[in-house]
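A single protein chain has been omitted; all remaining protein chains appear in their positions.
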Amino acid sequence: MRPRYTGIVPPLITPLAARDTLDVAGLERLVERLVAGGVSGLFILGTTGEAPSLSYRLRREFIGRACRFVAGRIPVLVGITDTSLVESANLAAHAADCGADAVVTSAPYYFPSGQPELREFLEDLLPELPLPLMLYNMPALTKTSFSAEVVSWALQQERIAGLKDSSGDLVYFRRMRRLAATQRPDWSFLVGPEELLAESVLLGGHGGINGGANLHPALYVSLYEAAKAGDVSRARELSEQVMNLSEAIYHVGRHGSAIIKGLKCSLSILGVCDDFMAAPFHRFQEAERRVIAQHLETLGIAR
Amino acid sequence: MRPRYTGIVPPLITPLAARDTLDVAGLERLVERLVAGGVSGLFILGTTGEAPSLSYRLRREFIGRACRFVAGRIPVLVGITDTSLVESANLAAHAADCGADAVVTSAPYYFPSGQPELREFLEDLLPELPLPLMLYNMPALTKTSFSAEVVSWALQQERIAGLKDSSGDLVYFRRMRRLAATQRPDWSFLVGPEELLAESVLLGGHGGINGGANLHPALYVSLYEAAKAGDVSRARELSEQVMNLSEAIYHVGRHGSAIIKGLKCSLSILGVCDDFMAAPFHRFQEAERRVIAQHLETLGIAR
Amino acid sequence: MRPRYTGIVPPLITPLAARDTLDVAGLERLVERLVAGGVSGLFILGTTGEAPSLSYRLRREFIGRACRFVAGRIPVLVGITDTSLVESANLAAHAADCGADAVVTSAPYYFPSGQPELREFLEDLLPELPLPLMLYNMPALTKTSFSAEVVSWALQQERIAGLKDSSGDLVYFRRMRRLAATQRPDWSFLVGPEELLAESVLLGGHGGINGGANLHPALYVSLYEAAKAGDVSRARELSEQVMNLSEAIYHVGRHGSAIIKGLKCSLSILGVCDDFMAAPFHRFQEAERRVIAQHLETLGIAR
Partner (left out) sequence: MRPRYTGIVPPLITPLAARDTLDVAGLERLVERLVAGGVSGLFILGTTGEAPSLSYRLRREFIGRACRFVAGRIPVLVGITDTSLVESANLAAHAADCGADAVVTSAPYYFPSGQPELREFLEDLLPELPLPLMLYNMPALTKTSFSAEVVSWALQQERIAGLKDSSGDLVYFRRMRRLAATQRPDWSFLVGPEELLAESVLLGGHGGINGGANLHPALYVSLYEAAKAGDVSRARELSEQVMNLSEAIYHVGRHGSAIIKGLKCSLSILGVCDDFMAAPFHRFQEAERRVIAQHLETLGIAR
């Protein structure tokens, strides 16, 4: 039994042309860019995809179009994280209809749940899902981490396929991997922050769901391959390039939204897709756009 | 110019018969109970109403039914807090169609916004709203407080009618009231935590959006009246009764959900409505229910 | 049995002439100013007194001099909060030798303690103390609040005399007062944030340990008296003056240190004492000093 998902699975940004309007042509270009870059799958409607900021109508449209553009070449994972179990289940059904491969959920994020409540939530949700489920640990935004107790329970659920960890806490990542080691060799452990991709894969992680792969998929794929092969010096070198990208693109804005804004702005400069942002955010203004453009040139990232 | 909302405006719990199913008869009994108890308005689809846990379909049904049951006897305020501006606007349009009096929003609660982003969000949202808007400060759950700068901007918007503050921080409450004092005598400042109703009204606040008023509306209305009249000794005495209710009903469960569970369980024991909870929560089990029942007896709360 | 401490007990700023050097003459002027202003006691070496930033040598000197200047006219309470129980006990012994009336401790503030650990800490400390002990709840700086369980234990200790609460959370304040109500009518409940003095005393609190009383003791004493007497309209009016002082003096700097800097700068402008700050802080620069001077004039605060 091997992990279902390995390698680089970019968390797709959601190309928007206007409020509640997809940039359909941009989405197609983005999908082609990533498939050509060698990624192992796509994760749509995650944090980087601004999912909670999108209407359900647009989310459904996006799922349909993304699956059609991918056309089975790589698996599509669909974020169904929500505050309402009913809406999560609705999205999951639609994802299955569209041919997605799995769904992904974090903890419900308005009310902070106690750990027993979080487990009950997963117990209630699981029977509603027509597709395998990946857990998505994102405590900074959901207020709740999946505890060792909840993960131990999840390891006993055949329908749960792994954990994406965006906590930035590699101690947590390792503790969870250790829990699964003997029981579930088929679980996938994917790391969120791209600055930790080298470290986590060198120590046995299975890959990354890294925002920067929207921009430069081949870099992340190469880094993953080097780390998987145990080639430390190449992993260090490529990881340094990832650090360069991260420093250049993610710290231009002042707020937490700077990462998504930086990615969308970059993709717009590269001609891939529009950089319209869903509320409560707005695209970078001209001054920041110029800074990003210079950084892209320095980084040598082009169409 | 006087504040649009004063007195007790209970944040309605949402009576559910099952997942995604309203307890319609329970809702009608609850509305009648509150109107009979002398409340000044109803706030539906807030935190106490488990709004983020409900499907949009159910939220729309609930708005319609609540407005029909109230039938114009008191104003109905509708929570439209969401992570998606588009869904907020959709709910607001429906609320207007149903005859609601105002809508209420907190900050979008998945992504933490910077204060300039929060102001832009309100700028974007306001033109979409067919009804006056109350701000709802709930930083523990939304991660963001409305800063003095954002409130100062809001004071210049005619369509914004006031602030409900559930931060529990009366220093904040007073600072915001002070900002509004000369500029907007028509703004309503309502306090969330019922344990602070006496304090805030004695010092000039306009009322409370207090969960316990679901259970014992007359107590909260009397306390409000005493505090408004400056009757300190009666306010102290009634406020002590509110403390008794709070200690007895809100601390039976172990997690943050204990307050809503306690309220729903109490209303179920009193025969008002079902205590079904939306995921991720579940109703109290038999043991906790017995504790609540004893406490209701001690408190002398009956149908 | 009546509470040991009531009314206004200013948390003395520590007048410094230079690093590790008291401004002795300034201290004497300050003490006289406060005694003349009608305060009920002095709390030295608290947060406002920058106690953790001072050397032990200076703390001991300060205790001695403050007690001598006060000369028994009002009680002196001495902060012994520390991360080391041994140093707390040393300070307490010195405070007793100098004729202080009580000592005050918060939770040890480097390691966050579990509540059972916090209770054990108090159990270990209490026998070392030659004076009565006030608890000082300051979770923002100590990471730990005294829980209801710990306070319930403390209520059984004759040597513990009350609670100063600087959490800013009046719900907590009321819950703790309620615990003590029947058991310990002699406990003192004093509130830290001066913006809540009116509210807390109107509802039955016993007074305030309010930084602004360093600057304008008579205002705080009058407000306390009005609130105690149940004179709501006068309490509102005086409380509004406290809000004015707070807005004008505490928000000139950008960091948490702005309150102490504002107080020391004001006292320096008024000619009471030097505004030297202990590291890690520095006194306001000329620009901020001018702003404070204007605000003092607007507020009508003079020598």
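Each chain carries a letter (A, B and C) given by its place in the written order, and its residues are counted from 1.
The working rule: contacts are C-beta pairs under 8 Å (C-beta built on N, C-alpha and C of every residue); 3 or more make two chains touch, one makes a residue touch a chain.
Computed from a prediction, not measured in an experiment: that's the story for all the values here.
Novice: Considering the entire complex, write down the shown chains that touch the omitted one.
Specialist: If we consider the entire complex, the absent chain touches A, C.
Novice: Which of C:5, C:69, C:121 or C:284 touches the chain that is not shown?
Specialist: C:121
Novice: So that we can see where the missing chain sits, which residues of chain A does it touch?
Specialist: Interface with the chain not displayed, on the chain A side: 168-171, 174-175, 178, 193, 195-196, 198-200, 202-204, 230, 232-233, 235-236, 239-240, 243, 247.
Novice: Touching the hidden chain in the full complex, which residues of chain C are there? Just list them.
Specialist: Here the touching residues of chain C are 19-20, 47, 52-58, 83-87, 90, 107-114, 117-118, 120-121, 124-125, 141, 254-257, 278-282.
Assume only the chains that are shown with their structure count from here on.
Novice: Distance-wise, how many Å sit between the C-alpha centres of chain A and chain B, to the nearest whole number?
Specialist: 35
Novice: What whole-number Å value describes the gap between the mean CA coordinates of chain A and chain C?
Specialist: Chain A and chain C have C-alpha centres separated by 49 Å.
Novice: Two-or-more-chain contact residues of chain A, please, as numbers and ranges.
Specialist: Not one residue of chain A touches more than one other chain, so the list is empty.
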